[in-house]
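Every protein chain of the complex appears in place save one, which is left out.
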Amino acid sequence: MRIRDPIHGPIPVSDEEKAVIDSRVYQRLRGIRQLGFGDLAFPGATHTRHAHSLGAMHVASRLFDTVAGRAGLPLEVCHRFRSAVRLAVLCHDLGHMPLSHASESIAPARRLLGLPSWLGESPEGVLASHEDFTAKMLLHSELAEIIRQQFGPQGLTPEAVTSLITGQEPPGGLSFLHQGVDWTPLLRALVSGELDADRMDYLLRDSFYTGVNYGRYDIDWIVNNLRPAVKDGKAYLALARVAAFAFEDFLLSRYHMFVSVYYHHTAVNFDYMLRRYYEETPGEFEIPADPEQFLLCDDASLRHTLKRSKNRWAERIVWRRGYKLLAQWTERDEGYDMDALVGALTAAGVEHFKVESLGVLSKYTGEEGARPPGLFILDTTTERLTEVSKYTPLYQRYSGPVRLSRVYVRPDLIEPGREVLARVMHAKGTP
Amino acid sequence: MRIRDPIHGPIPVSDEEKAVIDSRVYQRLRGIRQLGFGDLAFPGATHTRHAHSLGAMHVASRLFDTVAGRAGLPLEVCHRFRSAVRLAVLCHDLGHMPLSHASESIAPARRLLGLPSWLGESPEGVLASHEDFTAKMLLHSELAEIIRQQFGPQGLTPEAVTSLITGQEPPGGLSFLHQGVDWTPLLRALVSGELDADRMDYLLRDSFYTGVNYGRYDIDWIVNNLRPAVKDGKAYLALARVAAFAFEDFLLSRYHMFVSVYYHHTAVNFDYMLRRYYEETPGEFEIPADPEQFLLCDDASLRHTLKRSKNRWAERIVWRRGYKLLAQWTERDEGYDMDALVGALTAAGVEHFKVESLGVLSKYTGEEGARPPGLFILDTTTERLTEVSKYTPLYQRYSGPVRLSRVYVRPDLIEPGREVLARVMHAKGTP
Amino acid sequence: MRIRDPIHGPIPVSDEEKAVIDSRVYQRLRGIRQLGFGDLAFPGATHTRHAHSLGAMHVASRLFDTVAGRAGLPLEVCHRFRSAVRLAVLCHDLGHMPLSHASESIAPARRLLGLPSWLGESPEGVLASHEDFTAKMLLHSELAEIIRQQFGPQGLTPEAVTSLITGQEPPGGLSFLHQGVDWTPLLRALVSGELDADRMDYLLRDSFYTGVNYGRYDIDWIVNNLRPAVKDGKAYLALARVAAFAFEDFLLSRYHMFVSVYYHHTAVNFDYMLRRYYEETPGEFEIPADPEQFLLCDDASLRHTLKRSKNRWAERIVWRRGYKLLAQWTERDEGYDMDALVGALTAAGVEHFKVESLGVLSKYTGEEGARPPGLFILDTTTERLTEVSKYTPLYQRYSGPVRLSRVYVRPDLIEPGREVLARVMHAKGTP
Partner (left out) sequence: MRIRDPIHGPIPVSDEEKAVIDSRVYQRLRGIRQLGFGDLAFPGATHTRHAHSLGAMHVASRLFDTVAGRAGLPLEVCHRFRSAVRLAVLCHDLGHMPLSHASESIAPARRLLGLPSWLGESPEGVLASHEDFTAKMLLHSELAEIIRQQFGPQGLTPEAVTSLITGQEPPGGLSFLHQGVDWTPLLRALVSGELDADRMDYLLRDSFYTGVNYGRYDIDWIVNNLRPAVKDGKAYLALARVAAFAFEDFLLSRYHMFVSVYYHHTAVNFDYMLRRYYEETPGEFEIPADPEQFLLCDDASLRHTLKRSKNRWAERIVWRRGYKLLAQWTERDEGYDMDALVGALTAAGVEHFKVESLGVLSKYTGEEGARPPGLFILDTTTERLTEVSKYTPLYQRYSGPVRLSRVYVRPDLIEPGREVLARVMHAKGTP
């Protein structure tokens, strides 16, 4: 079967994968928009995690096929690894909650999910993340049986797929050994890492649907220059150094998408209001821990609840009646003082809220322990491998985050708000 | 203000238009997908009537500006006509019901809407159409007041806008006179006609979101060659004849979108099942005649009802468990016989249904009375005007419709179904 | 190796193909623009036959791979057929002469090329066509040796490649037999036919470079629905009937590109003037029959000659000083009379020329003998094969050509010309 995709053209899908896609667990993703409140700022951006996950699966094969073409793996092994990567990428977003990450704040306690212990402890008070729900759906829903039936003959289990997504080792040990080499790090890097299929799809897709160009990067050149790199009995993902600039462009594309699209002041505005709604109406909307009930928990069910709610934030969200942006700035801008502004607004009785978003180049930058897992730059002349963070100066150039500060006020108070702002700025010596 | 659109780039919006867009009536369109069940066949096609209407409004100005640039209208008149066309196009889809035209089958009786008499009689038994609801929302919801406030100073009323959309003359008479010439036919042609802003946007948009190319046509060339044509005291829309081939390509683009996308066998499948659901569950889901309640009636509310329904079709729709396509054909295909096939399936106890869709080049083709309203081809050398249907041979070439015949069977009966099909085809002498 | 192409992305090229591409015979195509004078009307359309041929080769594999994937050919046979088709498509334009088909009017006598007799007789007075030169370069230039060296081990000869391009059978007999089935008709259909790789690339490419949309069609859907069809010991190209509308759209795309781009009045204008230049300056520019000299014969060498020429048309061509378009019309336009207009211009002493271009849907339409070679529509339900021209009503709908009539006048006489035109039109009763 082939599924039409506006980004990648026709996406081939195997019969086994079709069974997964046809499951209710996967179909649920039709009801989860990729950008949450993003369409409030970019009306074209109504795309779902359903389409994204299909696209990411397709990208995953492109990545894998180049790497495998250089690895000399036997056909059968190659086929099994490929199936595993595609399936893991297809399923990586199954546990996403409605509309935005804000919904994770009302997730049930992680321990209520009853996840197996190899996925880690569930300390008191820790809430289930979307990754936890992904594991839950893979292991404890009808999907587990579908995967066993369809992919069992290839030696793939729900546990193996979960392991590739979460990075945790299942009880039976490693599943991706071949001739003494463990291919897990490489496969995992394709599923989740600095240059993974997830990011590679969503940047293109979000650019396409928002109409904003930042997310375009040179996917062909990057794909063509991926290589396997075996070190100490483990296979890692490597990129030939002629594609190092393309990789930098990819990282910068993502950075610019964050500061311009994902942290757009409208999305941030409604995320905040949803958070306030959750705080003020405990129990009104709930994320069920039970897989069968979780199937019904999507954007539409949250919207349905919001529509019937009496809460003030709910009504604002439903009818797109956000607070008004009074001011926004970054560290580069002189004369702004959050404390002074917020203090003055409070004193003047202007209802408001503030949100601060941190834009970073990569979650793998910064402190020592968070290096990009197993991405190397390969000098094909000398076969030298260098950790990507040591090769490119980009991580260093962008070592500090950018802080996007915003203050919003109640719409009918925008004029008094502006007067307060002018007064505060003037006091700071701004012309 | 400018709204980002992936098709047209930044769409400029006036403050008056912003007030309309911010209304709950318009925001409701965020919850109405443009292609109904289309995303079941084309997962990328999740775009809404909200985004389409913005895009169509933008196209409308492009059309109008070329025409007006040739018409020598005074600035003030030009501005008023332009506002009217943009507003009419922006609002033309406000009355669409959830998910698909199938929902019109459960619409309330038209007379319950209490529309003014100049919009026509409401005979017993006639249901409200989406055009009726559009008129309703324009005249009897909060939007009416917003339009009066924002556009009143320009001399525009909710009635004038409604009139441009429906083609019916309001009590006060014509609003678009200038120096004895009635511009209504031209303005109306931009809102609803063979070459209107609605079609021009949706072909591009649906192509973009489905990933199917048919809908592309040469918008720039068409726009640049639009002209006003005054005849007998009325202004009509004309196209310079150098763009006649571009117009033919536009009509054919639309035709190919119909047979390939809008009548895709999956969309047709679910449309049919929704119709069955409505028949079997009278009252379970309703289209309210009251504007305030209509605000809450969107795709999500229908889905919410379907999810909780016990009806067999409802469950199929919610989890994308359609009947399976057993056979499809057109008149061009030999050896198919709908009656024989359906009879044999019934005899064999194979549950099934059939759907037939008619693809036509244009609703304005065919019988005499349905000519494209006021579209002329202009010979700029001789100033000769020819009705488009008399100029291009295309209407004659495509005078007959194409009939897409499909038979679907219950998924678990696909094998018996195929056996029946083979038997019937064999009996017809097919190899 | 991969070559970057803006239409298809990275195009993979084998080492053997690289040797052909690096030959001087192929590199010559960098100097032959695809659209001849087309860039005078569409400044972006400077693309060459070099890039087009690479693109067409790439499309050829896409077509072949789908067909072969359904044919169950052994790997070695599959590889050889694929190489043959790619090579034939890569080389199909090698014999193109500078700038436009007008140059064929000064081609040397065909017999001077000394082509082998299996390519057909060379009657007195027949000039060499670009196909003849293609055969010449394949058989008698350095390229012949390169092909023998690189592709000989796969069993491919310059003769076999020439045969696929020209459709003539070489002395040794058929090269593309497998288990008693002759695959020549299918392979040839991919190289030259109603749905060949040449057309499929140039429509996309010319659309891309001109900025005109007509040439877009649904390549993915067509490719995915190609099938082999074996009949009477021969394999033919077939298209599953679900892609029949896509094929119609493809034919119409081509038709609209002809009437709008390839027959654009500026291109037609300069083609005509080049023809006049050739008539008035016999021997000033020549197409050499010798392969080594032919290597130097390209757009630049013709332009160089034109620049130094004293001929009036030459100067007009070099500095883009075309005659001015006075009038253009088709049969659809009333009131035009070529004889009357030309007669009146002559009588009035207004220097002018006329050009008439015939736009047809397909060269395979019309009289009985010119059917599309071996393209069938396949009903995958019944396995019934129908000749495409009997399946689709399109050939019948478009059975008549459209005649584009133009009259051009010397630029400084455009005003007198317009007066003559007005007088003639008026006499015909035009308002």
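Each chain carries a letter (A, B and C) given by its place in the written order, and its residues are counted from 1.
Everything below uses one rule, namely that a residue touches a chain if its C-beta (ideal position, glycine included) is under 8 Å from a C-beta of that chain, and two chains touch if they have at least 3 such contacts.
Note that the coordinates shown come from a computational prediction; the quantities given were computed from them, not determined experimentally.
Shown as candidates are C:Gly211, C:Gly343 or C:Gly400; the residue that touches the absent chain is C:Gly211. Residue positions on chain B in contact with the hidden chain: 2, 4, 9-10, 220-221, 224, in rising order.
Of the residues in chain A, those that touch the hidden partner chain are 212-214, 216-218, 221, 241-242, 244-246, 248-249, 252, 256, 259-260, 327-328, 332-335, 379, 381-384, 386, 391-393, 397-398, 421, 425, 430-431. One chain is missing from the display, and on chain C it is touched by residues 3-7, 9, 22, 24, 27, 30-31, 33, 39, 41-44, 46-48, 50-51, 54, 208-212, 296, 299-301, 303-304, 307, 319-320.
Criterion: only the chains that are shown with their structure count from here on.
Innermost chain of the displayed assembly, by C-alpha centre distance to the whole-protein C-alpha centre, is B.
For the pair chain B and chain C, the distance between mean C-alpha positions equals 40 Å. Between the CA-based centres of chain A and chain C the separation comes to 48 Å, rounded to the whole angstrom. Chain A and chain B have Cα centroids lying 36 Å from one another.
Among the residues of chain B, those touching two or more other chains are numbered 212.
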